[in-house]
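With one protein chain held back, the other chains of the complex are shown just where they sit.
In order of appearance the chains are A, B, C, D and E, and numbering begins at 1 in each one.
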Amino acid sequence: METMCKMKNLRNSGQNLLLLGIILMMLILPVSAATPEENAKAIADVQTALTVLWLILCGAIVFLMHAGFSLVEIGLTRVKNTTNILMKNFMTISLGVVVYWAVGWAIMYGADYAGIIGIDQFFMSGADNAIWTSWWFQMVFAATGATIVSGAMAERTSFKAYLIYTVLMVGLIYPVFGHWVWSGAGILTSGPIVDAIGIGYHDFAGSSVVHMIGGFSALAGVLLVGPRIGKFRRGKPVVIPGHSLPLAFLGTLILAFGWVGFNGGSTLDGNDPYIGLVIANTFLAAGAGAIMVLLITWMKTGKPDPSLTANGMLAGLVAITASCGSVASWAAVVIGLIAGIIVYVGVMFNEYTLKLDDPVGAIAVHGYSGAWGILSVGIFAIGQGNGIFADAAYTAAGAGLLYGGYQQFMVQVVGLILAIIWAFSISFIIFKVLDAVMGLRVPEEDEIAGLDIKEHGISAYPEFVLAKE
Amino acid sequence: METMCKMKNLRNSGQNLLLLGIILMMLILPVSAATPEENAKAIADVQTALTVLWLILCGAIVFLMHAGFSLVEIGLTRVKNTTNILMKNFMTISLGVVVYWAVGWAIMYGADYAGIIGIDQFFMSGADNAIWTSWWFQMVFAATGATIVSGAMAERTSFKAYLIYTVLMVGLIYPVFGHWVWSGAGILTSGPIVDAIGIGYHDFAGSSVVHMIGGFSALAGVLLVGPRIGKFRRGKPVVIPGHSLPLAFLGTLILAFGWVGFNGGSTLDGNDPYIGLVIANTFLAAGAGAIMVLLITWMKTGKPDPSLTANGMLAGLVAITASCGSVASWAAVVIGLIAGIIVYVGVMFNEYTLKLDDPVGAIAVHGYSGAWGILSVGIFAIGQGNGIFADAAYTAAGAGLLYGGYQQFMVQVVGLILAIIWAFSISFIIFKVLDAVMGLRVPEEDEIAGLDIKEHGISAYPEFVLAKE
Amino acid sequence: METMCKMKNLRNSGQNLLLLGIILMMLILPVSAATPEENAKAIADVQTALTVLWLILCGAIVFLMHAGFSLVEIGLTRVKNTTNILMKNFMTISLGVVVYWAVGWAIMYGADYAGIIGIDQFFMSGADNAIWTSWWFQMVFAATGATIVSGAMAERTSFKAYLIYTVLMVGLIYPVFGHWVWSGAGILTSGPIVDAIGIGYHDFAGSSVVHMIGGFSALAGVLLVGPRIGKFRRGKPVVIPGHSLPLAFLGTLILAFGWVGFNGGSTLDGNDPYIGLVIANTFLAAGAGAIMVLLITWMKTGKPDPSLTANGMLAGLVAITASCGSVASWAAVVIGLIAGIIVYVGVMFNEYTLKLDDPVGAIAVHGYSGAWGILSVGIFAIGQGNGIFADAAYTAAGAGLLYGGYQQFMVQVVGLILAIIWAFSISFIIFKVLDAVMGLRVPEEDEIAGLDIKEHGISAYPEFVLAKE
Amino acid sequence: MRKIEAIIRPTKVQEVKDALEDAGFESMTITEVKGRGKQKGVLQQWRGQKYCVDLLPKVKIELVVPVEKTDAVIEIIMKHAKTGSIGDGKIFIYPVEKIIRIRTGETDGDAL
Amino acid sequence: MRKIEAIIRPTKVQEVKDALEDAGFESMTITEVKGRGKQKGVLQQWRGQKYCVDLLPKVKIELVVPVEKTDAVIEIIMKHAKTGSIGDGKIFIYPVEKIIRIRTGETDGDAL
Partner (left out) sequence: MRKIEAIIRPTKVQEVKDALEDAGFESMTITEVKGRGKQKGVLQQWRGQKYCVDLLPKVKIELVVPVEKTDAVIEIIMKHAKTGSIGDGKIFIYPVEKIIRIRTGETDGDAL
């Protein structure tokens, strides 16, 4: 009895190391008389555990991307709006975790209705224990979309309106498109579209699901909220420098680190034999994107541009996100190089042609490069069962244009169009309504004084002497 | 012979990739004639390896929390004491690793004496190889307590006195209480108290062992060292803003990231099937804590407060630390929301009622929210063998008040009281002695000039022009 | 057919969670009728998967070290060159990934020629899928060497010349020496030298391969590029303080975090039972290094010096990098303490005796402490098959001087000399050529104005008011 | 010669500067200052508590000009720095005894 | 009118400011400066080496007041900025020719 009680108490203690020691001992000692069936069961458990660890850790790394986004955004904007941007990003993940728990998961992975939307498991009801690991990994992705929008609309958007938008992004906009692509029952991987083309849409880790949705929602927001005061003078863009390149670069490197979780974790299987290639492709594209923008800006202006070069790495990462599990390493380099061109041209196109004010380049980085990533699958995918991806479970089914396939490219175009239409139009409607109801933009006076003092009562660096514009 | 020699040389080289290649090949090739016993042994080894990887990586993530603490603390305090705070945090972990190796582990996990203290394994003597992984994971926790104290006593405490205190915290204060709770032989999980109540104390990952000990030690320190010059004018608290919200938010997000290791690793088992739920609960409480403080400050002052909102996330995390392996996800949200209330009320109570000067809110975040976390186990725990935690090894044994149990709540109250008494009184004594022997507080002149110049000869940002108070 | 098609589509979808759910279910259900052979195969696969996860995650953690290096370097240098340093570090890893893919790996791990160099696998041609994980882990190491050089030569080196040097570092300098030590076929682990001494060279994770190569290349660069304007006045060193201790400390802690991946991952085996000891040794040396420098500077100047203390931790880490898998924990503490002395003396020696200008102490931290690390193997190694490392695959083969062995020490001295000669002379030549062709140093005017404005057109903190020298 | 010292709102600097330039007054020196006058401070808030920052950021523009141009400069500043709300700032005029251009050694009128 | 320019210790700004306010001198302009005088610099240290920062942070307070109030202001500043140790700073008095309030165009006495 005494002993029993002790044992029980031992089990109660959260971190019983003596017990752990004993367990470790036991594990090391040969276990007698295990049957092959028992062994097989144990092996299956270990395989599951490996996937759990992989997804938890990858999810953690993706979580840290919220710090990366915060830093990139504040680094490339002005001091006077820094606190506001920090709060927006901080509340994006804070709200995100609760909203994705209450609603987002249900809409994304609940029982399918017509290939369009999930309709059960609200508040994770009926969730059995095994689902939480997946929920965690999906949740950290969900809040990312809103963060992208936050960057593009920075320095003039109402905090309250943004928070409401964030709830809708995590609870509706993102999970609906996610349902189409990743639920297995959505219109882009089953049903009439797929039957017609003959192959399903492929977006490995979210060039469209996360990045294009974020980027094209941002486009709608930026259009509606208008440019920052002083951004265009007589129709010509005016330079508004950011306030901290160290934070912008730290943020970019944290984001790149995050992509190990983003793309690596999207194998969804800790036993996957292709993780190494997925990661190699990811970083080859990242490096190539940065190199390309470095060279372009060096040639164009005589000076390699820091913040655009940082954008270049992110563009490479965004682009390869769809295709990293489907292409050869040389193709990853090419995809990254082209992403570098796209982000440079995209930023210039937005400023000079569309007269859009996107302080951090989010539309070009996430929207345009994301679209390139989706197309890159249809161009460079080796196709299932071929070559290096012989037995990869998740690679794009069809071969790309370069390998003589055309179906994969076709379905990618369809998905790309759907992503743009969905993200842009739903966000446009929501922002319109928010503008009518509570005002999307802060008063001119607040914008001039800075959102930090006006919305939060405090500046970001109260003791530093700042040069006024 | 030649070949043998080659092989030997190969094994000598630290990173022999060719060899690795060969090993990988061999692993992939079918291994002939394995017996079920050999397989069972191999499986057990893999299970152990999984736990090793899990604890090493979780420990690494917890290690990074020292960067998070540094950043939160400097962000919420003034420029002139920044270097000093950085040095204190840096030396906390530097000393921590050596002290926990020499003494801390022995006192915490050495052979038990009377349920009070461990008495062997000093300098890890007798440590066999398997213990190092556990040591690593425990060590990164140990230095955390002192770091909490550092934040609360910032901007006026002598560097030398703090370092000595840190040695005692890591070598004595923390491990003694840790012994009571986590050694398996301590008074809170076995012996008369437990026999009387019938159930052992449960603190999954350290709401009390780490956070309350830190928080209530900080309370003693703050009482003795007194408020910063100018903090109270005619009995009313005066605002002393921090100097960098970007660093404070980056620090908070790094800490949240760290909690993946903190709570996740505290499963102590890489094969644990509940890790997903532990992590989900952790972040649901984190988000809820932040949301609650956002709303409170918004309602109270018309402006959502940045640094308190950041505190809110930490409060949620601290609270769920005890209960994350014992409650349902909705309960995690509730625990987080209430932690948000507690941290807000606690900060105000400390400033207005107790007239305490805790620049970073450490007492409220770690002490009060930690206490709430301990109680929350007694309220929301589902209890062993019930529902979702059917076969969880580490969940709280008893059901909480909400589920009709009362014993778990009772033992939690006992543990909570012991934690407060132990942390407060031992720290009070140590600080008193330090004050008598060498002075706990820097001279007024040094405090006014700033500890950076006075204690370290250099300011934190030598080139920036700063606005003087 | 319908079903088949659905299944196919399901497999196409990158993140099919329903499918995942099903798989998880299946894994949990007992698998019927597994043979021992099938089980053995499955176990081998899991072991491989564990190594893959370990190396991917450790590689990710090492990748983040590039952020750490950036922060330490900018923190310890002046505002006006911050953007330039950020860009150099950013392009180091961006170029690094592409160059190590194209050339570096081939030279390091391609088929051996004469023990000197690898000669195939350029552009990873012939890479089968399993190799990518190793490539990833090796790649993140490769770019580190150049980063070390970047820090030592900061604030006066031409951006273009540095980039070209980086390509050569990652593509040639680093992989050649890496081939000698880690390819298994290099001159330091096989062939005449080893035959003569009787034991192979041991550098577990790169005290020489990464750090000494970086440090002594930096020595050549610093000699050739000369001190910053104003660094020496009438032969005496002049203090040029850095601009941000918060970033320097954050960087240092990120680097220490990175060492978990650096040393931990260098076990190259996720099933390794000694990982815990490797990590414990690593951090014991880190803490000891910091403590020692704290004490020295405190005694010498009356004030514990922040940036040197941070250097002390890095010195401990660099030194233990070679020996962490071969020594007892007490030895790790001693190695760290001595590394602390070495880095302090080294920094002073460089400034006062050699009149070298190394703003961040890179030569002392990486070069001198790295050399100490190499020697420490020959002194403290327990030796293969003895004591705690009974069955460790990778520990140093020979016992150190302290344990009566001398061969290991001898071969360490040989390797150390080779590392210095190779790194110094090849870098000297390259820098000489670069200087002749395009100028190694920026014009005086640019150096005075700062490289940020001159090379990149923008300062790092455009809105902050800065005190001019 | 006179020194014209204007303390104005940070948000008006660009406009005033441009207007002065258009009128041919290119030379000036600018300092970040903080000021207090009729305008009460701003209420800020930290950790849920309000506090008043009674020194507001202002910008000091200094121009040394020949006596006869003083009024023209004042007029331009008045026009472009004015919002009509409290806190617009003030202009102070000081006598200047001598001016030297470091580069050339020119003095007084020639140095402007 | 006179401009009173006081260079004082940063730690005394709050007190001086409050005292001036209490005496009805609300308007002032404040600048962060660095100075050197009888007070030798502070010895600082970087990477184990000492170096002297001979310019110490000081704060410049400027008030323009009618001639007759000059002495009152000087007295207040003297009283509250003084510690008695070297480095307390100095007060300089300058003549002012004209004052204009930008908001209203009022001049001289009315503008104060």
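In the analysis below, a contact is a pair of C-beta atoms (placed from the backbone, for glycine too) under 8 Å apart; a residue touches a chain by one contact, two chains touch by 3 or more.
Keep in mind that this is a model prediction, so the values were computed, not measured.
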item	value
Given D:Thr11, D:Thr31 or D:Thr83, the one touching the chain that is not displayed	D:Thr31
Which residue of A:Thr35, A:Ser125 or A:Thr301 touches the chain not shown here	A:Thr301
Touching residues on subunit D - with respect to the absent chain	3, 17, 26-32, 64, 94-103, 105, 111
Subunit C residues that touch the omitted chain in the full complex	448, 453, 456-459, 465-469
Hidden partner chain, residues of subunit E it touches	2, 6-8, 31-38, 54-55, 58, 60, 74, 77-78, 81-95
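The rule we apply is simple: only the chains that are shown with their structure count from here on.
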item	value
Co-neighbours of subunit E and subunit C - touch as defined	B
Chain centre separation in whole Å, for subunit E relative to subunit B (CA means)	48
Per-residue multi-chain contacts in subunit E, two or more chains	32, 44-46, 50
Junction residues of subunit C - those touching two or more other chains	36, 39, 43, 45-46, 48, 50, 53, 57, 130-131, 134, 241-242, 244, 301, 303, 305, 461, 464-465, 467
Every chain pair in contact, whichever chains are involved	A-B, A-C, A-D, B-C, B-D, B-E, C-E, D-E
